[in-house]
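These notes concern the structure reproduced below.
All protein chains but one are shown in place.
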Amino acid sequence: MASFIQLLIGGVSMGILYGVVAIGFVLLWQTSQTINFGQGELVMVPMFMMVGLHLVLKIPFWPSFILTLVACGIMGYLFERLMIRKLLPGGVLVIVIATLGLSGFLRYGMQIAWTPQTLFFPHLFSTKPIELGDIIFSPEDIWNIVIISIIIIVLHLCIKRTKLGMAMQAVAQSRETAELMGINVRHIIILVFVLNSVLAGTAAVFAAPIFFVRYDIGIFLGVKAFVAAIIGGFNQIRGALVGGLTVGLAETFAAAYITTAYRDAFVMILLLIVLLIKPEGIVGIKEEAY
Amino acid sequence: MKRLLFWGIIIAILCVIPWFLGDYTLYVVSLTYVYTIVAIGLNLTLGYANQVSLCHASFFGIGAYTMALLLAQGWSFWLILPFSGIFAGLFGAVIGFPALKWKDHYLALITIAVNIITFFIMMQESWLTGGPTGVSGITRPSIGPLSFTPDISYYYLLLVFYILAILASIWIVNSKWGRAFRAIGLNELASRGHGISSFNYKLLAFAVGAFFAGVGGGLFAPLLRYIAPDAFTFFISLEFLIMIVIGGMGRIEGPIIGAIIVVMGPEVLRMAEAAYLIVYSLILIFVMLFMRQGLVIVLDRLREAVPAWVERRK
Partner (left out) sequence: MLKKTLISISILSLLIFFSSGPAIAADIVKVGVVIEMTGAAASLGDYWTKGVKYATEEINNAGGILGRKLEFKIFDTQSKPPISVSAVKKALAWDPFALSGPIYSSSTLANMFLSQEAKTPQNVGSENWRISTKGSKYIWRTSTQQGFEIPKLLNFIMSEKKPKAIAMLHVNNDYGIGAMETTKKYLKEKWNTELVAVMATEQKQADYSAEFTTLRRKNADALFAYLLEEEAAIVYRQVQKMGLKLVLFAPNSGISEDTLRLGKEAAEGVYGMSGFEYNAPEPNCVRVSKYFKETYKEWPDNEFMKGYNSIYLVKTGIEQSGGFDKVKYSQKMHDIFITPKMQKNICGGNLYYDDVGDLHAWDYLVQVKWDGTHAKPKIVAALPPLKGPDSGKKTIWYEK
């Protein structure tokens, strides 16, 4: 039983991180039909920014974090303005290839501009283990889960309750209708791209102490987010979260109860099952019939 | 007549260049031929029939492992090669049967999952595939006294298959099959209205595309003389996708141009050392921003421009 709870905590803390990266991915897909293969790199870049500001320049944590988020926002804006806006009419495949190019550019650019070595990042929270009877867990995991959950809940409320949020939902459902209703679709799309980058920047700060900061960490995170979004449902924000948790828990439990070697394969088989039974994802909504 | 002369000259050039190329460049060109064959397959499936296949690396891998493992059993290369294609094609059909009910991004996702799972099987089942270490020491074929072990000889063999694959693709595209593929690609609903059983043709497009990839794989194994699961990941499937999109989807020239760019590009760019991958990434973005139908339109413009220029001169 103790093992089970430990595994649960481990799986949820990983899963919620995947989920938060996946949310941005889902937002981009919903509002602007963009499949962003550079999503992982959008998390990698702020990781390096935090190292630069907080560890190298020794700027205290909160100012570094705020600066990083602002920079992320700008990156998101530029991404939309300079690349996506021009590429959208070309169709999904064109965007896939272009974002692949972007991910490569950011990744190898960072390797050359900074370093191919892995950089250290300090824990944000205490790592002294807490013992509760038979169960041992780390406060860091609990804090991660709590804080990221709060961020996601706040995001959810903003989208459901505020006017801006509802405008976003409208654009996600039907662009034409949104336009007819007087919503400035262009502005909403820009907002979504900025939001995505800022979310990625937030994820970066939780991921850095766990994964360390590497120029190629983006590939790993991007794939996880992608799979999470699909399993959970890439046309719903909830889907990203559900997907992330599913992936995190599946990995952890498969590794413990089946075998560690098949950890990733198990997730893939899960993906295949979801795709064959309910391809829109666990909580996704069915799109056009054909 | 002029056309025949033109292509004759091109083929002659391709026959002569190996004598002037270094070992390594010869290898890169040979690899380009192999990848082109796979890309031609993907182009038929995705470029013409619009069925997204993001697991072409798996078909490629199945062909390669079939060749490597059966060669080790003592079978003849010539006997195995069609099987490389057939096994891959059958695998494509088996995958396609449940998968092709879905469309677009759903289909894409299923094929991605297939790719990743086959990769895992390649990695884990070492008793069959040699696991992560793969299979090395693969031998090259021979016909009687003529051995293809020297790199130059194998180059010519690959050149022959390269040309055959291109001719095959031209023939298929202009045949009843090809017309059906294009019809499905353009508008599935409409083609069904015309009595074209879309599901069967989709399956066919998928299987044929996989067949080409399998043959490519069978030719690939003796090229490097070493294969490992690394060469058959989802990222490699993405490379094939890049090839046909950059080259031009739904066009015969597309995979040819695409393979040249994707395989030879980074090698040509290697001069810039570690920066070559950055330049390559930028080229992808650049081409998508400014030439999204693929580089084949450059060829089209040249084809228009040359006779127009000739006209003006008259």
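Here are some notes:
Per-chain residue numbering starts at 1, and chain names A and B are given in the order in which the chains are listed.
Rule of thumb we're sticking to: a residue touches a chain if its C-beta (ideal position, glycine included) is under 8 Å from a C-beta of that chain, and two chains touch if they have at least 3 such contacts.
Owing to the predicted nature of the structure, the values given are computational and were not obtained by experimental measurement.
Only one of A:41, A:80, A:251 or A:280 touches the chain withheld from this view, namely A:251. Residue A:261 is the one among A:78, A:181 or A:261 that touches the chain missing from this view. Touch with the chain that is not drawn comes from one residue among A:37, A:65, A:108 or A:193, which is A:108. What chain B contributes to its contact with the hidden chain is residues 22-25, 27-28, 31, 123, 131-134, 136-137, 224-228, 230-231, 265, 268-274, 277, 279, 282-283, 286, 290-291, 297-298, 301, 305. In the full complex, the hidden chain is touched by chain A at residues 3, 6-7, 9-11, 13-14, 108, 111, 115-118, 120, 127, 129, 131, 136-138, 140-141, 210-212, 214-217, 220, 248, 251-256, 259-261, 263-264.
The rule is simple: only the chains that are shown with their structure count from here on.
Taking each chain's centre as the mean of its C-alpha atoms, chain A lies 33 Å from chain B. Put simply, chain A touches chain B in their complex at residues 35, 83, 86-87, 90, 92-98, 100-105, 108-109, 111-112, 230, 261-262, 264-265, 268-269, 271-272, 275-276, 279-280, 290. Residues 98, 102-106, 109-110, 113-114, 116-117, 120, 124, 188-189, 238, 241-242, 245-246, 249, 274-275, 277-278, 280-286, 288-289, 292 of chain B touch chain A in their complex.
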